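Here the complex is missing a single protein chain, while all its other protein chains stay put.
Chain lettering (A and B) follows the sequence in which the chains are written, and residue indices restart at 1 in each chain.
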Amino acid sequence: MIPAAFDYHQPGTLAEALKLLKEHGNEAKVLSGGMSLLPMLKLRLASFEHLVDINRVPGLDYIKEKGGNLCIGAMTRQATLERSDVIKSKFPILADAVPLIADPLVRNRGTIGGNVANGDPGNDQPAIMIALGATYVAQGSKERTVAANQFYKGLYDTALARNEILTEIRIPMPPARSGGAYTKLKRKTGDFAVAAAAVQVTLGKNGAIESARIALTNAGLTPVEAVDAGKYLSGKMPDDKTLMEAAKMAAAKSSPSADVRGSVEYKKEMARVLTARALKSAVQRAGAN
Amino acid sequence: MSEPRTDAKICGMGHSMKRKEDPRFIRGQGKYIDDFVLPGMLYMDIVRSPHAHAKIKKIDTSKALKIPGVLAVIDGPTLAKYNLHWMPTLSSDTQMVLPIDEVMYQAQEVCAVIATERYIAADGVDAVEVEYEPLPVMVDPFKSLAPGAPILRKDKKDKKDNLAFHWEAGDKADTDRALAASDVVVSENVYLPRIHVASMETCGCIADFDTAQGKLTVYMTTQAPHAVRTVLALVAGHVGLSEEKIRIVSPDIGGGFGGKVPVYPGYVVAIAASVVIGKPVKWIEDRMENLQADSFARDYHMKVELGAKKDGTMTSLKIKTVADHGYTNASANPSKFPAGLFSICTGSYDLKHAFCEVDAAYTHKPPGGVAYRCSFRVTEAAHAIERATDALAQKLNMDPAELRMKNFIKPDQFPYKSVLGWEYDSGNYAGALKKAMDTIGYDALRREQAEKRKKGELMGIGICSFTEIVGAGPSKQFDILGIKMFDSAEIRVHPTGKAIARFGTKSQGQGHETTYAQIVAEELGIPAAHVQVEEGDTDTAPYGLGTYASRSTPTSGAAAAMAARKIRDKARKLAAHLLEVNENDLEWEPGKFSVKGAPQKSKTIQECAFAAYTNHPQGMEAGLEAVHYYDPPNLTFPFGSYICVVDIDRGTGDVKVRRFVAVDDCGNIINPMIVDGQIHGGLTQGIGPALYEEISYDDEGNISGGSFLDYYVPTSLETPKWETDKTTTPSPHHPFGAKGVGESATVGAPPAIANAVVDALRHLGVTHLDIPITPEKVWIILKSKGVAE
Partner (left out) sequence: MAKHKISVTINGAVREAEVESRLLLVHLIRENFAMTGTHVGCDTSHCGACTVHLDGQPVKSCTVLAVQADGCKITTVEGLEQGGKLHAVQEGFTEKHGLQCGFCTPGMLMTTSALLERNKNPSELEIRQAISGNLCRCTGYVNIVNAVQYAAEKMR
C-alpha cells in the first residue's frame, strides 16, 4: 500500500499547472480529489513520474447559473454537490446519485471533475452528464468544449488531451416539466454499480415525452448512451408499456463484463429493471414540475 | 441470577459496568502492534506468489539489494540452513515458512525483504524478480479426493492421496437403517464458502532478539501467547531459542475472531531475521495480504440428510462433509477433533440416530481454516441442521417453529447426552424460541406473509434455534498440539485491599479488563474498579491456551472464581484471627466477614488484606494470593433462537432484512452491556457471510474477494438494527453458572437469514439456497419461476 516514488508539484495557478503538464507530457498526471488516483498508485497499478496537484488552483470550485447553464467547477467536491440546493431542486438525477457515490468520507475529497474525467466506466457521473446533455470545458493551450457524450472513448481513455485540464462542467438548465432520476444497484455501500441508469426527460404540455436521454453506468468500457431508446420515447405518452419497451431497448445496448458483482446476463437484466424504474421516477418528477 | 448481588460500588456480576479499557481507546492511546517503535527497528515486507501452483525457477534479488536501505532478502534456502523452512501447524500437519522450490497457493510467501524503513521495504519487494514455471492447479476438493488425482503434498513421502484426514462420529450403520425406516427424508447439499475474519487490524509482529542475552521478545497479534511461546521453543529449540528466553507480548489487539490464533509464516520469518541480524524486525501485513494468505474460515461442502416420522418427529441425521483445507491443514482445532466440534450437528433436537463424517482435502489454496468466531466448526454444524430442519418443515408442510418445538430437547432431559457423545449441560430451547416468537409477533407475520403471497409479494420468515458448544475444554478430551486446554487465573491482593489479576487468555475486544474484574468483585467484594487485569505477556501471565472459541468465561473466568475462593478462604482465616473467633462463626457477604449473631463485629476484605501483610497469625504464610488452573469438567452449551424477516425485491432479487430478533441464553451474565455488544457484533459477522462475504477461486487458483474492493464487509447501512433479548439458564457445572457467548450470534445468524430467504421462495418450490445469498442468486430463481419483475 505504499506508492512508488514520484515528483510532486503544487501549482498555484491554472497556467502553472498547464505548463507542468506540457513540460512532463506522458509522465505527468493531474491530482484532484485523489480518491481514484491515489488508491491506484498505492497498489502500484499505475505509476507516474510527476503528480500535478490542482487542489491549490483557485477558482475551480463553484456552482453557479450562467447563460442558461448550471456551471460547476471541476474541483467542486462531491460533498458540496450533495448539499447544494439548486442541485436538489433542479437536478434530481444528480441529487439521487451523489449520496450513492463511494462513501461520505470519500465524497469530502472526491471531485466532480475527477469523476467525469477519470474514464472509469464504474464512475457514476459520466452517464448522468450524458443524460443531462452536459458539456465539459477543457483548458489546454486554449479553451475548448466537448459534449459529454463525445468525451468517452475507451477504458481510461477520454477526449481530454495529456496537456489539458478539465475546468468546468456545463449543464443546460432543464426546461419546465423536466425530471430526472438515477437508479443504482450495488452489492454494498461504497461499491461500484452492478448496474445503474441515468434518465432525464422533458414532457410536453399534453403529457407526452418531448425528449428523453438514457445512459448507463458500468455497462461497458465507457458509459453507454441508449440513443435508440431515447429516440423511441420522443413523442410518446409515458405509459408503463412504453417505458418498459424503452428500458428493454436501453438494456440491449449494455455490454457489461462478468465479475463478482454479477454475470453478464444479470447485469443486462438489471440495466433494464433500473432503467424502467428511473424512467418511471423521472416522468413522475417531470409531471410534478 | 436476576438482580446483581453486589452494589454499584463493588460492581460484581450482572452490572453493566462501563469498560475499564475504554479510556485509552477513546483517546487513541491503545497500543496495537504497529504503534510500537523499538530503537534500531527494521521493517519486513513479503514477496508473494501470483501463482496458485508453480515451480520457483529463480529469485533475483540483485535490484532489490541495490536499493539504499534494503539490508537483506531472506528466502527458503536461507531458512533451510537452520531447518526452519518448514514448521508444524496447530493441527500437527506441516507448513512451509518459505518455499525452496515450489509454491502451493496464490499469495504464498516467497521471500522477505528487510529494510531500514517501511517504504523502502515496499520498494524492495517491488524490485525482487521471481521467475516461476506455472504448474497445474487443483482447486476442487472433490477432484482432489478422487482416485488418481495428482498428489499435492509431494513433501509427504508416503502420501498416496490428497486426504488430509478422515474423521467421523456416530454409528453409520444404525443411522443408515434409521434413515431408511423414516417416513420422510430431506436431503440437501449445503456449502459454506470460504470467508475471512477481516478484523480491522491485520496481523503483525515485532521480533526483537537480544543477541547479548540470547532472549527473544516477540510483540505479536496473537490470541494465544503461551501456546506460541511453547511452539517456538519446540520448533526453534535447535537454533538456540529456549522457552525461558522467549517472551511473547500480545498488546492491544484490533479484533481476533480466531484469525490471530495460527502462527503465520510472516511471524517466523521476522523472528529468524531478528535472530540473524540482531535488531528488532517489524512485520505488518497489508489488508490484501491478510485477505489472501491467512485467517480464512469455513469451506465445508456438506451433504445433509434428515429423517423423520410423518408427524414431524426427527429420527435420524447423516452428514457427509468434504472440507477444503488448502494446501495444508493449518486449522486451529483440538487435536482429537480435526473437524472441530462438528458433531454438535444434532443441534437442539432429540435425535436418536446420527452419523457425521468429514474428509479433508488438500487444494492449492491458502492453508486453514481458522475457527472464525465459530467455536471450532459449530457454524458449519448449526447451518447444516437448521437448514435441514427448515427443509423438513417444508416437506411436511409444517410450520418451522412448530417442527422445532416438537423436536426440542426438553428442559427435564438435561444434562442431555447427545447420540454423538456430548453432554449438554443445560438448556431451555422452547423458552427461547417462544420469547423470540412473542417479541417479533410471529403469528401476525405469518398472516402478513400469506396476504402478501396472494399479491405476489415476497416476504420470508426464518428461524434458527441453535445450540452452541464452547469453553474447550476438559483435559480428558481437549488439547492443542498436546497442550491441554485448561486455563488460568492468578490473583494477588495488595496490602491496601486492591488487586491484580492475570490470566492465560487474551482479549481482542471482549472486555476482559472489565469482566474479569467483575468476577473478582463478585467473589471477593473488592470493587471491580480496584482490580487491575492483565493478559498477554508470557513473562508474567499464568499459562493458558488463549481466547477463541468463546472459552474465556468458561475456563479463565471459572479459574478466576476458583482462585478468588481460595483467597476468600484464607481471608476468612485472617478475619477469624482479627476478630478472635472461630472461622465457622463467620458469615460472608460480598466484601465483609461478620460474626454470626453479632454483625457489628466484622472485618472487610480490605482489612483482611492489610492483615495478611501486617498481622497474619503465626504459622500462616504472609500474603493474600492464589493461582488456579481450571480444568473444566465439561463444555458449556449456550443457545438461542433467532427470527429474521426479509423482503425481496422482485426486480433485482435484493434481500432486505426488515427485522431480526435474537434471543440468547448464555447462563449467568457478568456484564449485560458487554454481552449485548458481543451479540450485535456476532450478528453483523453473521449477515456478512449470509448476504455479502465470500472468497472464491477460479480454475487457475486466482482469488476473488482478496481486497475490500470485492470482499464485502457490511457497513452501517447494510447492517439492520438488531433486537436482542435473553433467557437465563445457568450452567450447572460452571463455578458461577456462566457459559461463553462471543460466538453464538455468528453461529445463529446465517441460518436464520438463509431460512428467511428460502421461506420467502418456499411457495415456488425452493428448498435450499447456499450463502452468500446474492441478489443474482435470488433473481435467477425468480426468473426461472417466471415471477421476476
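Just so it is clear, contacts are C-beta pairs under 8 Å (C-beta built on N, C-alpha and C of every residue); 3 or more make two chains touch, one makes a residue touch a chain.
Since the structure is predicted, the reported quantities are computational estimates derived from the model, not experimental observations.
Which of B:99, B:431, B:525 or B:681 touches the hidden chain is settled by the complete complex: it is B:681. The residue touching the chain not shown here, chosen from B:115, B:218 or B:253, is B:253.
Looking at chain B, the residues touching the absent chain are 18-19, 21-32, 34-35, 37, 118-119, 197-202, 252-255, 257, 286-288, 508-511, 673-674, 676-677, 679-685, 707-709, 713, 715-717, 719, 721-722. Within chain A, the residues in touch with the undisplayed chain are 1-8, 10, 31, 34-35, 38-39, 41-43, 51, 53, 55, 79, 99, 102-106, 108-109, 189-190.
Methods note: only the chains that are shown with their structure count from here on.
Contact residues of chain B toward chain A in the complex are 118-119, 122-123, 126, 286-287, 651-652, 654, 692, 704-705, 709-710, 712, 714-715, 717-718, 774-776, 779-780, 783, 788-789.
Interface of chain A with chain B (complex): residues 1-2, 4-5, 44, 103, 185, 187-191, 194, 259-260, 262-263, 266, 269-270, 273-274, 276-277.
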